[in-house]
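Just passing along the structure, written as structure tokens.
Only one protein chain is missing; all other protein chains are in place.
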Amino acid sequence: MRRQPPQWRIEMLLIHCPYCDEARAEIEFAYAGEAHIVRPPDPSLMSDEEWQRYLFIRSNPRGRHHERWRHIHGCGRFFNAVRDTATDKFEATYKAGEPRR
Amino acid sequence: MTRFSAFSLFAKALGGHQSWPEQWPDASPKPDYDAIIVGAGGHGLGAAYYLAKKYGITKVAVIEKGWLGGGNTGRNTTIIRSNYLYDESAHLYDHALKLWDGLSQELNYNTMYSKRGVMMLAHNVHDVQSFKRHIHANRLNGVDNEWLSAEQAKEYCPPLSISPDARHPVLGAALQRRGGTARHDTVAWGYARAAAALGVDIIQNCAVTGIRRGADGAVEGVETTRGFIASKRIGVSAAGHSSVIMQMAGLDFPLESYPLQALVSEPVKPVFPCVVMSNTVHAYMSQSDKGELVIGAGTDQYVSYSQRGALHIVEHTLAAICEIFPIFRRMRMLRTWGGIVDVTPDRSPILGKTPVKGLYVNCGWGTGGFKATPGAGDLLAYTMAKDEPHPINAPYNLDRFRTGRLIDEAAAAAVAH
Amino acid sequence: MSGFRLDQGGRIDRSQPVSFSFDGVTYQGYAGDTLASALLANGVMLLGRSFKYHRPRGLLGAGSEEPNALVSVTRGPGRFTPNLRATSVELHEGLSATSQNRWPSLKTDFGAINDRLGMFLPAGFYNKTFMWPRSFWDRLYEPAIRRMAGLGEAPTEIDPDHYGATYAHCDLLIVGAGPAGIDAALEASGTSKRVVLLDEQDEAGGGALSDPALWKWLEESLKDLAAAPNITILRRTTAFGYYHDNFVGAVERLTDHLPHPADGAREKLWRIRADEVVLAQGAIERPLVFAGNDVPGVMLASAARTLLQRYGVAVGRSVALMAAHDSGWRDIFALARAGVGVAAIIDLRESVDAALLGEAQVLGIAVELGHSVIDVHGRLAVKGVTIARNDGAGAALLACDALLMAGGWTPSVHLWSHSKGSLAWRDDLGAYVPDQPNEAVRCVGACSGKWSFGSGLVTDSLPTPRDQSRIKAFVDFQNDVTAKDIRLAVREGFKSIEHIKRYTTTGMATDQGKTSNLNGLQIAAQALGRPVVDIGLTSFRPPYTPQSFGALAGHAQGALFQPTRKTGIDSWAEENGAVFELVAQWRRARYFPQGGEGMLAAVNRECRAVRSSVGIFDASTLGKIEVVGPDAAEFLNRMYTNPWKALEPGRCRYGLLLKEDGFITDDGVSARLAADRFHLTTTTGGAARVLNTMEDYLQTEWPDLDVWLTSTTEQWAVIALQGPMARKLLAPLVEGIDLSADAFPHMAIREGTICGVPTRLFRVSFTGELGFEINVPAAYGRALWERLIADGAAYGITPYGTEAMHVLRAEKGFIIVGQDTDGTVTPYDAGLDWAVGKKKPDFVGKRSLSRSDIVAPGRKQLVGLLTDDPTVVLEEGAQIVADPAQAVPMTMIGHVTSAYWSEALGRSIALALVAGGQQRIGEVLYVPMPDRVISARISGTVFYDPEGARLHV
Partner (left out) sequence: MSEALVRTDPVSGLDFVSEGVRLSLAGPMARFSLRARQPEVLEQLLGFKLPRQIGAIQAGAACLGPDEWLLRAPAGTKLSLGSGLPVAITEVSERSVCLIVEGPRAAEVLAAGCPLDLDRFTAGRATRTVFETVEIVLLRTGDNRFEVEVWRSFAPWFRTALETAAGQLR
């Protein structure tokens, strides 16, 4: 399920926006859930089980996590990031459509 | 087990408290068990206790990678209530609430369950409609929950500001008088001591590294940092780390883990007699028996296992607290901390069997796990003992995400229009 | 009386006497004093009572680590602050402080009965008792325990102060302006780096302030720093937390040190992002653990020296030292040189540096090596100590009126640990020191374990011939945790330091264990017979010292708490007596009472006006999105349930949005302005959410589409003109639009001008009447509204609010997303099958609509509900049952989502979600209320003008 931006955002992490090419405060960004989960081109061909996987199953790793953020109060773009969920450190951010890092 | 009482306390005092025994032995793993519980939080220890007490399965190990009660059991804001909307939820949480009542005596360990009432504030017309819906449903389900006017709410909790000029004025409140708080650590310790007395092994500092499955797919035991431990029945009750454990059995789960923040003030003399929650401004508060104001905030926006406190959440939570309780602006924050909560798509738990034979799960409690502790333990024990869910936890199966029969309390509270 | 002011010395300003009061008694101090130093100068040694045993306590330290001397300070009405450390309260004229946690007075405290009963109240005693008889818990034990809670009283009045906040950015942030911090700043002065140097005290200098030999250096260094344009020094500023990516939170205290009332913000929150952080937080001296180590007058040796050198205060006339570390010798030598009487130096060690011995001899101080204090005499003040050789022999009484403790040093690694830097154990220091950083940070000076204090012995508790299980040797002074409590915890099986901490509460007081953690660790390790590193270290958690809620909330207070969004017409509503409701971030007029009307009368009147003539409604809060580009129709077709490609320019369509899980999330009427341009509307609360979701699909799933979204919610003021007279009122004002029914049918949009300003005029209706929604540029909304009110007077135009709007739409069976749906309702459940494009291969949420439980029979469906008694209006949220006679828990088959008195129908109406409802039309169901059961019949959802005749005129 697509995530909605929360009611407030945070000013803790420093995030490099790959479009603005600048590190900006997290308060300008909205987290948007796990990355590289592609909406199937024809959902009607999917079984309930497959559809459930698309909708709900998430890798939720302790460690490297591919995720999407939106620079919602900046350039407005969604982009991808690799972050270590154990330390919250970003390994990379890259533009939407670029291959998984 | 030395029975705890004022008399034993007195007697031991005369001996300088030198002869108190260990409350639970620090067990080492045996080669095999009839049942293994992964995760020694309140839920897992409760499951072990009920397995031994109610279902006669005493050859049980509870495996904990750190120290017992060190996860969300020891990190939450200890709120207990059962005034949920849907039948499934009301039955689940009220089952727990009934077990809370009398738990101290059952465990011979004072869990300090205090029925001081949980009051949820309505700040707009939509809140009022939603709370009334809860109250009507609760009444017909036999769960206490009553509507208070703003003035009645203020009377019940004098620090509350009911100024109509507030940004989010209080229009009324829903009060569950049986709701309240308990001392979080003692719940884990009480279950641990009682379970150990029934023969349960509590194995701390033992991390599960794998789940071994046989040719037929059924579980055979767990690989741990202290070696392989065999069991045909494994119950996973690992809160924020459930995804990681389930993946060891090859199962992907509909879970995400988020940081949840809480904080306490410096202790002050009694000033706050109940629990107050406000979903609209995202804050909840009570006063501990030590005098600290215990304040919970929302979850962070991103998946994380870092348990690192976030300043923004603190800022917004305290702004909200000062808005509702402006007399506390000069109070001071003493300590903040974070827990990791595992959240399902419908924000209700998954409690039951899994597609892997012999593997049972209790996860996805999000921010609401503490209040369910005795109920979740009991139901996980039932499910493991009978290899089928109890009617109360049957709806909390994994299949609901496929079929669409979600139990979405938060959605039912809906968004403002 | 023990403490006194020396005739000279210190950094206080003796030319500026200051009078203040403590527990109602007035005293004199000097500018530059703290409350603690001034009280001690006046001979006041008893400053507080401990938490659990209510033991009398004096000063332990001289800074923010102080656990004992907690006071409440009043600065006038609403300005009461409990639990302040007397060592951190700066003295000012008129300061009024009181002691805490005692009744009736600090000297005579009935709560001290706990001390006498202490043997029955060991760590965790409450886990073991208060369980029988069971009924006593709720009524007696629990309330009694609660009454015992707390230190100071809570504030009871609203704080009139305000608080500020700011972001700040720097290249180098230095935390702590002691010698190490100042050196780091000097190093960076004159560079291009932006440097912020902050310190929690009123004066920069840290440890140098207690060392007159460094004062000249300090003065010159501070002059240099002040002259450096790239350096900002913040005093009275505590860095309380170290967050991700070198983000440090700090609070600056601005007015509490001034006589009140003082102008300006009381405190200011600094949110600092630094490229590099230097931590120079120093180290905190460690108490020693022995019987009676908490009697007022027993204190840290370094604190005594600080009181002497900074404040010119002697802690006693005959001062003894109990040392395990060289630094204490230096401290007591300073006292001796200043003329303070020294009783003796007792040192745990069998031998110490000859230089120390030599100096003691020069100063004529008696030295007892290989000895420990085994008891302290006196209750409210030290009267003497008993010492004994470490083997227990040779007990002797030593008269003194103060006892200093020198137990070694604990580097302040708090912020380092917040930043998740790793720690390494140093056996020689008996302490953890910073090891590997996790951020761009380094530690300098004493907090890195580097100091020139000499060396010492690391102890758990001092040797004693007495029964360890019978003596109270304190580890955590405020929480009254003794060495035997920690040993009891270990005995009972609590073996990790986190368990021990939680069981005994050691380190959990308001000082967060600054003076107790390491002693606790040593004692636990000794009891367990294991190395300290095996039992772990409790985590350091923000804040470093307690910080006010007000400062942390920053300026988000009062009018600045959260924005209340108002439309341009809101001011008119306010002037005309509207009652408002809050919807999402917006304030909306709910109804416009006239002449003392209640809500029902006003709403009835407003509804009558719309049905009979014309009503006017401010719909500006509706979300609006302009969707533009060659692929606009294709995009909407994928987002919404219904088809959009064939919609002709100039026409409108009701659109329904689902989440991917198939449940309704938003709706609205949208218009096609041109082949490649749509004007969407959303619900008021859904505007931002819908835009974000659409951007998400557009950017992530369908980046190939040439279409762009722009929020226009605030570009347009929207005035709904509804009722049979709407067209007549509107026609003379509009240019360029033919308003006739044929030229401008229902569900159409036209562009033109109204009163000379451009308009997008929708012919739409949420009331069932002939209606228009007039969009004009927002700056003109109020003027147009007033023109319509003026011109509409001839038709009895009536402003109506959201409540009448709800009634009118419910009469027509139009849903409100979020009220008649709740996030678990599909289009089929809501009876909106007609809005689902059956032929569309896909749209967001479509696949979920065919899941087994979504197509299963018995789902709750939206229906109408007519009470048998037409005068009874159901309560929204009331539950519906088929059999009202059943026992609790009842089987509930639905609930009322909307219920109103319908003035048009002269009866009540309701909408409800009922299991299998669409098959139950005509059935009678029951709504059990607390006092009665209401019967009602299921109906269709359209109550008024089901043919829609009134729309198409």
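Per-chain residue numbering starts at 1, and chain names A, B and C are given in the order in which the chains are listed.
We adopt the following convention: contacts are C-beta pairs under 8 Å (C-beta built on N, C-alpha and C of every residue); 3 or more make two chains touch, one makes a residue touch a chain.
Keep in mind the model is a prediction, meaning the values are calculated, not measured.
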{"item": "Chains still shown that are in contact with the chain withheld from the display", "value": "A, C"}
{"item": "Contacting the left-out chain in the complete assembly, out of A:Glu28, A:Asp48 or A:Glu67", "value": "A:Glu28"}
{"item": "Hidden partner chain, touching residue among C:Ala424, C:Ala674, C:Ala741 or C:Val888", "value": "C:Ala674"}
{"item": "Which residue of C:Cys755, C:Ala882 or C:Met929 touches the chain not shown here", "value": "C:Cys755"}
{"item": "Listed residues C:Leu6, C:Ala31 or C:Ala168, member touching the removed chain", "value": "C:Ala168"}
{"item": "Of C:Glu714, C:Asp853, C:Glu923 or C:Asp945, the one touching the omitted chain in the full complex", "value": "C:Glu714"}
{"item": "Subunit A residues that touch the omitted chain in the full complex", "value": "8-9, 11, 19-22, 24-25, 27-28, 73-77"}
{"item": "Subunit C, residues in touch with the chain not shown (by the definition above)", "value": "162, 164-169, 194, 254, 264-265, 268, 271, 273, 555-556, 559-560, 562-568, 571, 585-586, 626, 628-630, 674-677, 706-708, 710-716, 735, 755-757, 776-784, 787"}
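What we mean here is this: only the chains that are shown with their structure count from here on.
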{"item": "A-C or B-C, whichever has more C-beta pairs in contact", "value": "B-C"}
{"item": "Centroid distance [mean C-alpha coordinates] between subunit C and subunit A, Å", "value": "27"}
{"item": "For subunit B, residues contacting two or more additional chains", "value": "308, 310-311, 316, 345, 402-403"}
{"item": "Multi-chain contact sites of subunit C, meaning residues that touch two or more partners", "value": "243-244, 247, 271, 420, 661, 689, 848, 851-852"}
{"item": "Complex contacts: residues of subunit A adjacent to subunit B", "value": "1, 3, 5-12, 26-27, 30-31, 34, 48-49, 51-53, 55-62, 65, 67, 83, 85-88"}
{"item": "Subunit C-touching residues of subunit A, taken from the complex the two chains share", "value": "1-2, 4-5, 11-14, 25, 30, 32, 38-39, 42-44, 46, 48, 51, 55, 68, 70, 72, 76-78, 87-88, 96-97"}
{"item": "Touching residues (chain side subunit B, partner subunit A) in the complex", "value": "241, 243-244, 252-257, 282, 298, 300-306, 308, 310-313, 316, 342, 345, 401-403"}
